[in-house]
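With one protein chain held back, the other chains of the complex are shown just where they sit.
Right after this comes chain A.
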């Protein structure tokens, strides 16, 4: 199966190892992965800040970049959600709405793609550790992907899984919120870190680089002995 990777700008620049894990994982599952080189950012930072015009230019660009792809797979629930928002944003635009719908229809978050399209529930990974999972808001509420990451994690050999208390509460990232309202964000992320600690997990797993940068950054600042790991990395572990 041919898959185009939408790696997201955060992973491209700050967590390139997550991108590598995603490629290796998909290839391990028999996919042929290509990386349309023109890709930039889904436009979410500008869109969510109210800069509609600015964001629409990046959206149009991304629509063009992935025009010929059969499947678009992304290791980010939030950026994947953004592609799924494009049809609403271009609603009524005769030229771009159909293209936006086409892109949305073929875009999958990584774990969603593995479970729903590849029909795989055990990727053959193994990682001996105690882990908990952060359910990111856009992925669960807007994209509606709730079970896929848990299904895959539960089949990772050696991984002892504990549910995160109050998992429904946002970690306080919220894109520009994290810098605009950093005082509020601090209290939100602190509560999240307290909950992670309460699970006694060695690893916090998540499917969104933004949330993980936020929670991980706070964990690192406060010196907690918890490793933060993207789900692609967990699923690509063969320890």
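Assume contacts are C-beta pairs under 8 Å (C-beta built on N, C-alpha and C of every residue); 3 or more make two chains touch, one makes a residue touch a chain; residues count from 1.
To be clear about the criterion, contacts and distances are computed from a predicted model.
Visitor: Can you work out the missing subunit's protein name as recorded in UniProt? Choose among "DMSO reductase", "Lactate utilization protein B", "Amino acid/amide ABC transporter membrane protein 2, HAAT family" or "Urea transport system permease protein".
Guide: Hidden chain, UniProt protein name: "Lactate utilization protein B".
Visitor: Which residue, A:154, A:168 or A:200, contacts the hidden chain when the whole complex is considered?
Guide: Candidates A:154, A:168 or A:200; residue touching the omitted chain: A:168.
Visitor: Which one touches the absent chain: A:31, A:137, A:153 or A:196?
Guide: Considering the complete complex, A:137 is the one touching the chain left out.
Visitor: Considering the whole complex, which of A:26, A:41, A:72 or A:234 touches the chain not shown?
Guide: Of the candidates A:26, A:41, A:72 or A:234, A:41 is in touch with the missing chain.
Visitor: For chain A, which residues touch the unseen chain?
Guide: Residues of chain A in contact with the hidden chain: 7, 9, 11-17, 19-20, 23, 35, 37-41, 43, 45-55, 57-58, 60-61, 65, 137-138, 141-142, 168-170, 172-175, 177-189, 191, 213-214, 216-218, 220-221.
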